[in-house]
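The complex is shown incomplete by one protein chain, all other protein chains being positioned as in the whole.
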Amino acid sequence: MRRKYVRALSTAALAAVMVAAAGCQDSGGGDSSEAEACGGKIAIFGAFTGDNAGLVIPSLNGAKLAVKQHNAAKPDCEVTLQEFDTQGDPAVATPFASQIAGDASFLGVIGGHFSGESDATMPVYQAAGLAMVSPSATRIDLTQKGNTSFFRVVGHDGTQAAAVATFLKGQNAQKVFVVDDGSAYGAGITAELGKALGPLVVATDKIQEKQSQFDATVSKIKSSGADHLFYGGYTREAAPLVKQMRAAGVTAKFIGPDGLYDPAFPEGAAGGAEGAIITCPCLPADKAGGTFSADYQKEFGIAPGSYGAEGYDGAKVYLDAFDAGKQTRADILAFVKSYDKQGVSKYIKFDDKGDVDPTKVVIWAYEVKNKQITALQELKIS
Amino acid sequence: MNFDELFGHFGQHTVDGLSKGAIYALIALGYTLVYGVLRLINFAHSEVFVVGTFAVLGAWTAFGMQDRPGAGQAILFLLIGLIAAAVASGGTALALERIAYRPLRRRNAPPLVFLITAIGLSLVLVEILGLLLPRLVGGVFPTLFGRERQIVGMPTIIEQKPLITIGDTSITNVQAIVFFSALLMMAMLDWFINRTRYGRGVRAVAQNPETAALMGVNQDRVIMLIFVLGGVMAGAAALLWSVRFGFTQSSLGFVLGLKAFTAAVLGGIGNLRGALLGGLFLGLVEVYAATLYTSAWEDVVAFVVLIVVLMFRPTGLLGESLGRARA
Partner (left out) sequence: MMNKLRATEARRRAALSGIADRWAALPAWQRLIGVTAFIAILYYLPLLGVPGLTWLRTDSIDGGNSWAGVLFTCAIYVLVAIGLNVVVGLAGLLDLGYIGFFAIGAYSVALFGSTNSPVVKWMQRTFELEPTWAVAWAICIPLAIALSLTSGVILGWPTLRLRGDYLAIVTLGFGEIIRIVARNLTGVTNGAAGISAIPGPEGAPSADNQIFGLQDLKPWYWLAITVVLLMVFAVRRLENSRVGRSWLAIREDEDAAAVMGVNGFKFKLWAFAIGAALGGLSGFLFASRNAFIDPSQFNATLSILFVAMVVVGGSGNMVGVAFGAVLLAYLPERFRFVSDYRWVAFGFAMVVVMVLRPQGLIPSRRRARELQDRAKEAKVSV
């Protein structure tokens, strides 16, 4: 007899879950801002959960902040920002793209945050005539494929690599050892740097994602006698690498790109990262335009990390479009194409391929001091 | 193919390989211990190890350890770390056994079911360390759980210094500590299994559980002992990891566990000496491969070597034992 109770109970529980789930959906789809004809709905997609979420959340927060400020200033023109969590997986991002493209209420897209998911979804948004503004997809060839609806408010890998090369030459580097993590981002930027540095590169190595022990790489660096080491990749591998390098007595200066512009880098290296240089196409908080940094800090309780300002700018492009009375996908796409305005991260004006003007990209070098990332100097791109 | 580099600094690369392999061997001991008795791949063992690394950091933070303490303090902190890690890892391993494995064993579930359960358990552990604890107590323990899923650094307890230098090959103090600890731990385990009363019970259960039960060996207690022992080993490995590398992360376990398990299989799973040999062999292979090509290829070479070794010696380099061959 007891079994029957159990069964009845579990059926009831299941039914309750189903009802709850159904309830969720009803409460979600209620608000429609179509009637006012001045607000609108935009989608933002990226890895908001999972291992790499730390890199993407600041951008999401930046976009949320922009929308919130807009809605507070113009309560009659409510703009909705709908999040789509792809976990950074292109196979999850493409059905999302079909979903967003098929839903006529979406007028613009912020994303993708990684190059892979951007590459995978570009054709879908292009076919739907939806504009994509990416805050952080930096792979060079994304804008070289003849796509007409993809824009990015961030400089591509080539720009940053050029700045790093200029910096290294300015430091009078003689022997540069370059390491990358084989990822699209790390390997891309490292290859660009290699081209720019030419014979200054003494040796190279490639490591793996999630690698923890770098004995072989450290020995190679040692025997190459390099005075500078460039690492193209992310925090996870960079922190143990720089720590093990220092522990083994290698004194070469450590330089990394914006993948390391993350408080977890100096903390993860626990003192090993002192003196490391991080380049980033992002302005120091006090140099950024307006009150963005302060607002962000107030809203989310932490400083805007990597791409926080870019996320804000990406959303701002669409908000300006709505304010200008644009209400169709085609109008908004045209508006984005001709956008020409000072943003928080940089001056935003797209060239015919969708890149921001390289001369407007500002790249700063930061130094790790006392486990803090502090602004060092602005880098020249030439 | 960078032969110049490999043979130009062959000694150094060998030292590197052995020190890398010692870490694998330390973790492999836990896999092999459980497998030897239960014929069960405790897939969650790598997470038991990760729990240990967090415990080490937690203990060090709680007792206020600074970078590079003096020799006396360092020894004290090593002891504190060892105790914390052993308790945390041993406790986790025991909990896994009681919550998941024992009910399965009662039903005599096939090995595949154990494997999937273990995978589920390791997922849960990774998420507890990487997500739940940071959300729940991130504010209370900022050094441990301040950032979700991120890498966490630890203070340096022993500064690396070259201990012996021959030509351009140098062995650092930390490398030596890790290597000899691995040897010592294997020797102690070996002694425990082969020379003590408890060890006899373990061997009996490994050989034939039913007969052992008839002879009055309490199987459940032996199995609990095995899990606790494996957990304590993981704790010790976690301490040595913290001394040598000084960082941890919730998702550290997967890759490391995969390698350690490979090492155990290479040496002959279930065989303690095999775990050590397999670990060192794997470390050497990886470092040589990384030197010849790049580190990006080392896993490919390691797995190809594994396949080739198993083709010629289907039960690993030393074969399976633990009780079987040396009863």
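Lettered A and B in written order, each chain numbered from 1.
One rule holds for everything that comes next: a residue touches a chain if its C-beta (ideal position, glycine included) is under 8 Å from a C-beta of that chain, and two chains touch if they have at least 3 such contacts.
From a predicted model like this one, the values you see are computed outputs, not experimental measurements.
Looking at the complex as a whole, the chain kept out of the display touches A, B. Here the missing chain is touched by one residue of A:55, A:124 or A:173, and it is A:124.
The omitted chain makes contact with just one of the residues B:128, B:176 or B:228: B:128.
Check B:54, B:261 or B:288 against the missing chain and you find that the one touching it is B:261. When you scan A:188, A:240 or A:271 for touch with the missing chain, the hit is A:188.
The missing chain lies against subunit B, touching residues 35, 39, 41, 99-100, 103-113, 115-117, 119-124, 126-128, 131-132, 209-210, 213, 219, 254, 258, 261-262, 265, 269, 296-297, 299-300, 302-304, 306-307, 310-311, 314-316. One chain is missing from the display, and on subunit A it is touched by residues 3, 18, 21-22, 24-25, 28-29, 48-49, 82-85, 89-92, 94-99, 101-102, 115-116, 119-120, 122-124, 126-128, 139, 141, 145, 182-184, 187-188, 206, 208.
The rule we apply is simple: only the chains that are shown with their structure count from here on.
Note on chain placement: the centre of subunit A and the centre of subunit B lie 36 Å apart, centres being C-alpha means.
Every residue of subunit B that touches subunit A in the complex is listed here, in rising order: 5, 8-9, 12-13, 16-17, 19-20, 23, 67, 147-156, 159-160, 162, 168, 172, 174, 245-247, 249, 251-252, 254-256, 286-287, 290-291, 294-296, 298-299. Residues of subunit A touching subunit B in their complex: 51, 53-54, 182, 204-208, 210-217, 219-220, 223, 235-236, 239-240, 243-244, 247-249, 263-264, 267-272.
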